[in-house]
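Left out: one protein chain. Kept in place: all the others.
By written order: A, B, C and D. Residues from 1 in each chain.
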Amino acid sequence: EDVTISVWSLDRDIQPAPNLIKDFNKLNTGIKVEYRQIQFDDVVSEAMRAYSTGQAPDIIAVDNPEHALFSSRGAFLDLTDMIAKSTVVKPENYFPGPLASVTWDGKYYGIPKATNTIALYYNKDMFKAKGLDPNKPPQTWDELVEAARKLTDPAANVYGITFSAKANEEGTFQFLPWAQMAGGSYDNINAEGAVKALDIWKKIIDEKLASPDTLTRSQWDSTGTFNSGNAAMAISGPWELDRMIEEAKFDWGVALLPVPEVGAERSSAMGDFNWAIFANTEHPAEAFKVLEYFVSQDNRMFKDFGQLPARSDISIPPTGEPLKDAALNVFVEQLKHAKPRGPHPAWPKISKAIQDAIQAALTGQMSSKEALDQAAEKIKAVQG
Amino acid sequence: MSDHFRNRLMFAVALVLAAIYLFPLYWMYITALKTGSAMFATPPKFWPSEPQWSIYSYVWESRNMGRYLWNSLVIAIGAVSLIAVLGVGCAYVLARYRNIWVDIGLFLILMLQVLPASLMITPIFVGFSQVGLLDTPRFAVILAIAAKSMPFFVVLVRATFMNVPMELEEAALVDGNSRIGAFFNIVLPLARNGILVSAILIFMQAFGEFVYSKSMIQAVELQPASVGLNTFMGPNTNEWNNIMAYATIYVTPILAAFVLLQRRIVSGLTSGALK
Amino acid sequence: MTLQIELNGVNKYYGSFHALKDINLAIEEGTFVALVGPSGCGKSTLLRSLAGLEKISTGDMKIAGALMTNVPPRKRDVAMVFQSYALYPHMTVEENLTYSLRIRGVKKAEARKAAEEVAATTGLSHLMKRYPRELSGGQRQRVAMSRAIIRHPKAFLFDEPLSNLDAALRVHMRKEIRALHDRLRATSVYVTHDQIEAMTMADHVVVMRDGVIEQQGRPLDLYDRPANKFVAGFIGSPAMNFIPAIVGEGGTHVILDFGATRARLPFTDALPPGTAITVGIRPEHIKIVADGQGAFDVPVGIVESTGSATFIASATQPELTVVETGRRDVASGEIVGLAIEPAKLHFFDAESGTRIEANEARSDAGSIRRLHLAEETR
Amino acid sequence: MTLQIELNGVNKYYGSFHALKDINLAIEEGTFVALVGPSGCGKSTLLRSLAGLEKISTGDMKIAGALMTNVPPRKRDVAMVFQSYALYPHMTVEENLTYSLRIRGVKKAEARKAAEEVAATTGLSHLMKRYPRELSGGQRQRVAMSRAIIRHPKAFLFDEPLSNLDAALRVHMRKEIRALHDRLRATSVYVTHDQIEAMTMADHVVVMRDGVIEQQGRPLDLYDRPANKFVAGFIGSPAMNFIPAIVGEGGTHVILDFGATRARLPFTDALPPGTAITVGIRPEHIKIVADGQGAFDVPVGIVESTGSATFIASATQPELTVVETGRRDVASGEIVGLAIEPAKLHFFDAESGTRIEANEARSDAGSIRRLHLAEETR
């Protein structure tokens, strides 16, 4: 009798999980894996509901900032010992950011599934047209603002830059790297540098270097305006590459996120999901075996599914698409500086405090300082 | 001004109004045909420069839409039937009497639908899982939708029953019918406008129901189209053109079907009944 | 014969409005009962209670000996014509007619045949496929009527079934209804405002006022011996003339009070002299005669002719109405004599309005002494 | 006087049904017109067209000289009593009554006073706070009536406004309506099935059949000289008796055809002998006399008495109806003589039914030769 392991993730047919599971089931290891796709928006609530009624799956993929929510409460299985014994899963192979997101209290509660980050896309044609050097994208915040000013052309419906300051996780995702580069962090969000970062954002919005709709637009939609030629630069992640290759009718490039000043510490956001095993699984060993299989297939991650493995030991093979390869190089470089959000079990509330601050400042209802002070206070309250 | 001219004029105005109101529908149609980024272009394009006709077959096949639509249909028909069976009688009684119990009944019925589905799903999920209803997930969803939409149905259908003269029912009773018979033969046909339209509205709602379905139906083979639609939404990607194509495929036939059905809203159903 | 319908102390309240007051009624099987009374007196309410559509507040009602309190309408096997028709608007005339039959499982062909027969007698044959909204008022009423008479129920309840029909049709329908009643030996209760209908169709007339039964009995009995002024005035058209009067000295004559003038009518009954009474004279029992030839003289007021009859009103206070057959050539203002058949006089108590029974020994016909107007003063 | 209402070649179709056929009508200002005809003949349709509620299909209609084709109902300033009442169910009686006044901006107190006045004449005073659903049929009809007469419009349109009222109330209302009409000098069109109403209230009677105007004129003219058999039968109640007959040799007598038997009536007009005609005799123009004393003898059929009158039908084919005032003691089966006033006879073409004008030189009254039934054969 086969052991049945159930796996929930948001991956759909052309993405890793269902395919890997299919391959795994073909191996006939005595473990049968069942797969359920869940919606991105509902991963956590579905998981919690299932967990509290005893219907949780054995394995689940959760977004990295929410990992701590489960691990801190013992809902995920502590994998430290199994990883120690494993010949497949080796913590040292992973980028530090992703690895940190599965760690809680010094123990591993999951395995990074994939990763991503954000960088600066820019429209080389527009750079040229405005007399900027297309091979020297802005390096610092000031240069970025300066470039944006030059590139902004209301008559042609062009904004200098586009990004997302939306009142949801995306806003935090985009802002946090800026704060971190300037010495801030989620538990020190009102650091001087963070205030400065927010001021820069505000300047960009106030001067209409970016669309005011930045406040309510997702990264995907924002980057859409870059693709359609209505923005000259965009801050976004590698998930855009395929669409951009297909739809952007101009020459573009990707640069590392500009830093506050030359030589400052780099930082970036870190996205994507981690694998975890629910603590109340009846077959922890078998579940781990499944995870080991997934990890063993990490090298197919990019080639077959276009996702970046969270591992530094796997190089990204060239795709034959020069623009894409160049961009990927930048992203891999950027990944080295990617930091997880948290980890903290109350991350959503922390994130909410940050979003509120961003929006309060950008709409001019508070100064950046006041807004971030207030956020810091809220975060402190959440941290207890 | 002749009737003919007036009719022409009214029709023209109606067309303009409809055009304004249907603009979002139009936008759905053409967005489906646009490339992913063209929809963000400033100024907006009212006709795509390179219509992507192939998108429909792509969406249909890639998502196995037939199955999704079938499930939606099963759920919607189930929910409408259940609601109609339970709700019509309830509405009828609430319209027939005028006393404190009716007030209480109406009040309860309104109150029982106050919470959004997103807040109801947790307790319902917990409850259903305990009694094992989740093993028949589509049925569970039908039950949940019925509970959610029945108050809507009851309140509206009650309003229609108010228009049916009591004397007609009495005449049927004297003619030898039972209450049940009179209800089916006389009252129901005369209230059909309201029932039909309410049922259409419920059907459409149930057809697109999303919150319950996505939580309770875990097997893809049983999921309805609304859940399928969301598979185009990723963590950082929203395939808008596919979403719109998908929505086009499922909205258009339903809309067409109900445009036909609601034409039966004829006025003066009871005219000529009474002196 | 068995008592078919029996009402004991029936009361009906609409909220605080007392619509039926202590109704006692016993109707034998096969009787044709006419229910008459002024508008709003409770006729329809009584009919609806009989049908089981209105719950009576107190009292009890038996049909064929069985208490009806909890018997639903359909088990009472009565057919009713609603005053408001209550046609099924979503059914054609034919469907309206056959509805009750179809419910009873009568076969389609049979039901259609029955409908055609009824429609032929009510003149609806060419309208069978119409919907009620496409009919004229009278046609609707005929559908309502036909819907009731297509059945063979234990009892018929008719609520003004002919009020919107023309005279010829009404005569025809009257005959049909009565014939149907006789054929089925069903008990019928028939509400009408038409005197002729009530008098000619019914075996038994019930007169109601304000929720109370004022009198009941055979039609001509009501006409000849109304129990009170109300019934006297209600039965017969044009209505009976009432004149306030006082019993004269010796109690053998009455003095009619026309306000400014008085008139004297001999009267052989022994009533206490000085009693205030009301004298009733039906219009058809007064004859216009030459000035000075009648019991007394009056000036003529309004004269109206319907062709077949002439209504002559006196210019007195109270007004007296006289009906003469055919055309009568009197002019307004003319002074005419009124001949009154003394045997046809009615006497009522001036206060209560109840009938004062004139004994058989009335003064002989023709012996009324001729009086001049204003001859006598009080 | 001006022509107030003028209809020229008006036609109305309901789909393919031809409801009004080439109606020509001219009504002078201030006239009270009674519109009569069998159920379904188009009376309501005509009224509704006058009110502007029904669009006429062809022809034109003028009110006060102005073409009404595109004038909406509310600009016509007419008040109408609907056959179906059309009370506002969401308004109390008082609100129903004052509605038209309030619409015109009449002050509240004033409107209420007007309502109270009207309600007093129609006996609705105690029902002012009720809703229509809480009224009896007759009360509803009175509300409908009151709602129309509270206004002072240019024209009144009444569609059977009294059909559900009792006799006394009807007489009262008749007077009120006529008085109102006279006071306002408004033009009134009044649909009724009641002969008495039509004959006594109207200045002008219009008789319709199947969408066609059969005859119009002063009430008694219609009674005395009906243009055809239809009008003759329709005006007067009970209806005129019709007997098929043939003009006898010499054209000076007619032979009545009772199927099995014949009867002979002398007739001085010079009509072509052998002409097939129909003889009409009104019931009130026949007198029952002793066997052998009348124009001819007949066996008695059904005898009905309303108290004030007795209807006696002969057991012949066709049946002859006789009305006698008061009670008449004849038994069914008895053989009686019928005395017929020859001056009151009507003659109609057997085929077309149109009136055959009897010239002045009719046979003198009383000279009708007595015949034994079956005395003559064809």
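Throughout what follows, a contact is a pair of C-beta atoms (placed from the backbone, for glycine too) under 8 Å apart; a residue touches a chain by one contact, two chains touch by 3 or more.
In the analysis below, contacts and distances are computed from a predicted model.
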Check your understanding: According to its UniProt record, what is the protein name of the omitted chain, chosen from "Cytochrome c oxidase subunit 3", "Hydrogenase expression/formation protein HypE", "Dihydroorotate dehydrogenase" or "Sugar ABC transporter permease"?
Key -> "Sugar ABC transporter permease"
Check your understanding: Who touches the missing chain here, A:3, A:215 or A:245?
Key -> A:215
Practice item. Spell out, residue by residue, where the missing chain touches subunit A. Key: 41-42, 44-45, 48-49, 51-54, 69, 73, 75, 157, 159, 166-168, 211-217, 221, 225, 228, 230, 348-349, 352, 355-356, 359-360, 362-363, 365
Practice item. Would you write out the residues of subunit D that touch the absent chain, in ascending order? Key: 48, 51-53, 72-74, 76-80, 82, 84, 86-91, 99-100, 103-104, 133, 147, 151
Exercise for review: Go through subunit B and note every residue touching the omitted chain.
Suggested key: 6-7, 10-11, 13-15, 17-18, 21-25, 27-28, 31, 39-44, 86-87, 89-90, 92-98, 102-103, 105-120, 122-124, 126-127, 143-144, 146-148, 150-152, 154-156, 158-160, 162-166, 178-180, 193-194, 197-198, 200-201, 204-205, 207-208, 210, 226, 229-230, 233, 238, 240, 243-244, 247, 250-251, 254-255, 258-263, 265-271
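Convention: only the chains that are shown with their structure count from here on.
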Exercise for review: Provide the C-alpha centroid distance between subunit B and subunit D, rounded to the nearest whole angstrom.
Suggested key: 57
Review point. Counting in whole Å, what is the centre-to-centre distance of subunit C and subunit D, each centre being its mean C-alpha position?
Key: 22
Review point. Where does subunit B touch two or more other chains at once, residue-wise?
Key: 274-275
Practice item. Going through subunit C residue by residue, note those that touch at least 2 other chains and give them in order. Key: 83-84, 134-135, 137, 141
Review point. Which two-chain combinations touch?
Key: A-B, B-C, B-D, C-D
Check your understanding: Considering the complex alone, what residue numbers of subunit C touch subunit D?
Key -> 14, 36-40, 43-45, 83-84, 123, 134-139, 141-142, 159-160, 163-171, 193, 195-196, 199-200, 219-220, 223-224, 233-239, 282-285, 304-309, 311, 323, 325-327
Study note, to complete from the structure: Interface with subunit B, subunit C side, in the complex: residues 48, 51-53, 72-74, 77-80, 82-90, 99-100, 103-104, 131-135, 137, 140-141, 147, 151, 157
Revision key, fill the gap. Residue set of subunit B touching subunit A in the complex reads 35-43, 62, 121-122, 125-126, 129-130, 134, 214-215, 218-220, 227, 230-231, 233-238
